[in-house]
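A single protein chain has been omitted; all remaining protein chains appear in their positions.
So, chain A:
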């Protein structure tokens, strides 16, 4: 089992140009990062492209990762997620927004729930539970599927401003809940 500090150590070696560490980091984390990209893109070939791009960024910017309370996996997942969303939006610019609805993966926890049960994790999960079902789906759609306000408005068939007002209220509730 690769621990957080193992991954942190690998990233710090990668920052020094250590190719073996880079290879090990890939082996330890690529499956999770591909899952993240696949969840956003729903297309394996595109997701594998994004995975490759993600690791090129990691190689290039590893020297800018530092220990600061952001776990190394959070950092890596954020890069993969943002790269996937950039890809999704670059290709979607030319396609019909309605396609988004067809590519929505079914929501719901997978059997592969991570065993990590940090208090932070417990807190957002608990606070998400307090949202109405549709609002919880919207927040999950934003985070997991990379949906923008425009995508969510199309999915829920409401005007963009309504969607924004509606989701902002949920984000405020979440923040209040998590700060308790």
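As a convention for this text, a residue touches a chain if its C-beta (ideal position, glycine included) is under 8 Å from a C-beta of that chain, and two chains touch if they have at least 3 such contacts; residues count from 1.
The rule we apply is simple: contacts and distances are computed from a predicted model.
Missing chain, UniProt name from the options "Uptake hydrogenase large subunit", "ABC transporter permease", "Ferredoxin--NADP(+) reductase" or "Anti-sigma K factor RskA C-terminal domain-containing protein": "Anti-sigma K factor RskA C-terminal domain-containing protein". Of the candidate positions A:2, A:74, A:91 or A:130, contact with the hidden chain is made by A:74.
Taking the complete complex into account, A:38 is the one of A:7, A:38, A:131 or A:154 that touches the chain left out. Against the chain not displayed here, chain A makes contact via residues 14-17, 19, 22-23, 26, 30-32, 34-36, 38-39, 44, 47-48, 51-52, 55-57, 59-66, 68-71, 73-75, 77-79, 81-83, 85-86, 89, 109-114, 116, 118, 120-121, 124-125, 128, 139-140, 142-144, 146-150, 152, 164, 167-168, 171-172, 174-175, 178-179.
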